[in-house]
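One chain of protein is taken out of this complex; the other chains stay put.
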Amino acid sequence: MTNHQELLDAQPKVQRLRQDFPILNRPLVLGGKPRTLVYFDNAATAQKPRSVLDAIRSYDENANANVHRAIHSLGEEATRIYEASRDRVKTLLNASSREEIIFTRGTTDSINLVAQSFAKLLSPGDEIIATEMEHHANLVPWQMVADQYGLKLKFLPITDDGVLRIDQLPVLWSPRVKLVTLAAMSNVLGTINPLEEVIAFAHERGVPVLVDGAQSVPHMRVDVRALDCDFLAFSSHKMGGPTGFGVLYGKKEWLEKLPPYQGGGDMIRSVWLDHFEANDLPYKFEAGTPHMEGAAGLHAAIDYLDAVGLDWIHRYEGLLLDYAMEQLKGIPRIRFFGTAPGKGGIIAFLLDGIHAHDLSAFLDSRGVAVRAGHHCAHPLARRLGVVSTARASFYFYNTKDEVDAFAAAVRDASAQL
Amino acid sequence: MTNHQELLDAQPKVQRLRQDFPILNRPLVLGGKPRTLVYFDNAATAQKPRSVLDAIRSYDENANANVHRAIHSLGEEATRIYEASRDRVKTLLNASSREEIIFTRGTTDSINLVAQSFAKLLSPGDEIIATEMEHHANLVPWQMVADQYGLKLKFLPITDDGVLRIDQLPVLWSPRVKLVTLAAMSNVLGTINPLEEVIAFAHERGVPVLVDGAQSVPHMRVDVRALDCDFLAFSSHKMGGPTGFGVLYGKKEWLEKLPPYQGGGDMIRSVWLDHFEANDLPYKFEAGTPHMEGAAGLHAAIDYLDAVGLDWIHRYEGLLLDYAMEQLKGIPRIRFFGTAPGKGGIIAFLLDGIHAHDLSAFLDSRGVAVRAGHHCAHPLARRLGVVSTARASFYFYNTKDEVDAFAAAVRDASAQL
Amino acid sequence: MAFDELYQEIIRDHYKNPRNKRELSHLKAVENPSCGDSVKVLLDGDSQHIENVYFDGSGCSISMCSASMMSELLTGKTVPEAKQIVSQFLGVIRGEQPADSLDDLGDIAALKGVIELPVRVKCATLAWHAVEQALGDL
Partner (left out) sequence: MAFDELYQEIIRDHYKNPRNKRELSHLKAVENPSCGDSVKVLLDGDSQHIENVYFDGSGCSISMCSASMMSELLTGKTVPEAKQIVSQFLGVIRGEQPADSLDDLGDIAALKGVIELPVRVKCATLAWHAVEQALGDL
């Protein structure tokens, strides 16, 4: 009940924040009726505040030029904006130095970078440990290098509630294990994994850990030095920034060891016809003209999130989750996937006998946007014994009223479909 | 003289077009004096018309959602916008089918994709032919795979005027040659290469050709079916579209043969813990959440370029080039790099005894933005016997008056430095 | 779009009472990469003529009713007729041919609503890709 009060008390702040998001105030007409958009597909991609849209536009209208190479005023301005964004990410993550922040196309690109480069340091028979709950982005790149370089993948199992079986880590372990990779938060179950324990265990054995932070960095404070992870990957578009942009954080010692990933401009120090010398960090891993609007926009997104407060965001989403679970629980035929304690603001569910597509199409006709499918975690769906689920995922701009509208629509679906 | 008249006659059209580019009308203050920006660094990145900025903003304010997977209205709208952009690129290039259009991060990413995937089909000792004038983006990726897979790189030489020595193609040829890769237009010399001849020669021997179209697609009509190239790579940001986005065109038969490049969401058909099946084209090569604003913006950029007229753009830039060369020619100490007949709107030059950085800093103080350096073509600079050059590169929105201001500033630099 | 516009009565009927559905566990399924839904199709007949069409699979109303309607429609057709119908349906659903051309194909016309919905197009066409493969294998 005191949580309920806290949720109610937070609503005015949330209503104020919503004013910053043009799309949340967009008129929708569905089947001839005006509806207000209830956007509960935030785990797929988040909406952008006006300050981010303005940062992109201002970059394009005032500063646009190619970075790092132009001795002219626009080039200096573009470079300053691009590099200031790197400094901003460094501060957000509390990284030791700006050389540890690599700009990429997104989480997928960041993980492919590490997989391709790290695999070149390994020998056939070496092992990599992942988990059963990984997103395809943290699974398929490893399958590809395992296939190419003769590596072996092993998987930490989960319980039926969606909790990581960390007790199995010593069982899976072998001296051939060279890397552990896992999501900070599952994009289906909402489970927040015990990263500290995994990292401590691996580090005691001299093995680095990659954290897929796609679902954690947008929703809670992540301090890479406190966490002591070796790599952290995340996407700008899931935290209110532009699409096509993301970050790979890597400890300097590891980034120095890894060979370059893509070849091209900016990642080189010198080039001859028959060979090249790689540039210093972070440029060594940034080939070609970067996504400069992406950098400008992510900078604004981080400023926005910090002003809202990442600790508050995490707390508020927990309140929304608890409230939503209360509202949904009694609905006939409903089934939940992932009920780990302390989980993040994601609810995967089904109504027995109703396909997730049909359910989500029904909810959409009520203006409620949820996702249906395997959520890019096909093996996890199989593990849960389903083909697809519906998923509602929250961000800080979602309200109690939206949860009510959502729960009412699910109740109607249960009655009518 | 009739060319001069044509240039003069075109100025009103150009002045009208300039109104569409907010940054070109931006006030500049340099050393306390108001200046108008003369942006002659278009080969590095182009400026964006308002319609592109509006397309990005409208996407974010109205449709933003993740593509391909969401059964909700925003998701359908986002998918429609993303896929409509693919259709638009298909039409621009006159490709046979939409499956041949892969969205990437840019030219660099497109070429790395082909290099990494194509190399997996080759055997040690196989050969790849490039040219001495390639941008690092079409050189370093090949060095990387040559090193990893034991391939051999060979280079078509150039004349002192910057013309490709295509007569050397039969001399370099061997039965081990598996791919020819070359720029349509050099980003330093402006040379437009005889692609048809190279492609005919290679195809007679059953060998595919990759065209680096970074400098051609923005400036002239490129018809992939008429050209019959096997791959074509280009960047959105050099043609008025967003950064962080680009295209790889590939003939379907080749794209079907190539193994996937990056692993992750969207590029799969099914995934198990220990293996995956790749998705159909074009998705097989598009891993992870795409750059949706990029697609929306490129679509608007292509619409804009088509309305202006790509044939007209090519013709007009030729007029500007001729005029600029006339104005520059008499300046004491000036030296040009690249004087191939029929070249594109790029002038690489030096004033003897003045370093290109100092020259471009001087020009910048007059409001003229040119580039100085090796322009990501280090081996070419060595071939030309210089460390760096200054480079002015035009786009259709540049005017005769801007060329006059530029030439006056170069003349002053020659007198004062 | 209103839910009922897309999920017309006839669609719900085919979903609840699928025609020509039977277990085909020995066949390889065609899958929808975005959700994992799958359909298998068996053609019974000779290289000229299709006597019966059976399907198996799991999926949403749109994909399953599309499979059921497809099986009814192609039963008894010659192979060239069937191929023509498949390409006609796929062309319409992809927006390459006018929607009205489905009108003389019976129940399947009810699926015209998905043309505007690129994500649902994948549901509607799943069974048709499966039968396209099966026709190709004849």
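Note that the chains are named A, B and C in the order they appear, and that numbering of residues resets to 1 at the start of each chain.
Operating definition for what follows: a residue touches a chain if its C-beta (ideal position, glycine included) is under 8 Å from a C-beta of that chain, and two chains touch if they have at least 3 such contacts.
This one's a predicted model, so the numbers in the text were calculated from it and none came from an experiment.
Participant: For the chain that is not shown, enumerate the shown chains it touches in the whole assembly.
Facilitator: Result: the unshown chain touches A, B.
Participant: For a quick check of understanding: of B:140, B:356 or B:392, which residue touches the chain that isn't displayed?
Facilitator: Result: among the candidates, B:356 touches the missing chain.
Participant: Name, in rising order, the residues on subunit A that touch the hidden chain in the full complex.
Facilitator: Its contact residues with the unshown chain are 68-71, 73, 75-76, 79-80, 83, 266, 268-270, 279, 283.
Participant: Even though one chain is hidden, which residues of subunit B still touch it in the full complex?
Facilitator: Touch set of subunit B with respect to the missing chain: 30-33, 355-358, 361-362, 365, 372-374, 378, 381, 387-388.
Keep in mind that, in the parts below, only the chains that are shown with their structure count from here on.
Participant: Would you mind pulling out the distance in Å between where the CA atoms of subunit A average out and where those of subunit C do?
Facilitator: One centre to the other, that is 36 Å.
Participant: List, in ascending order, every residue of subunit A touching at least 2 other chains.
Facilitator: Correct list: 30, 357, 361, 372-373, 378.
Participant: Please set out, as single numbers or ranges, the residues of subunit C touching at least two other chains.
Facilitator: Answer for subunit C, listing residues that touch two or more other chains: 1, 34-36, 120.
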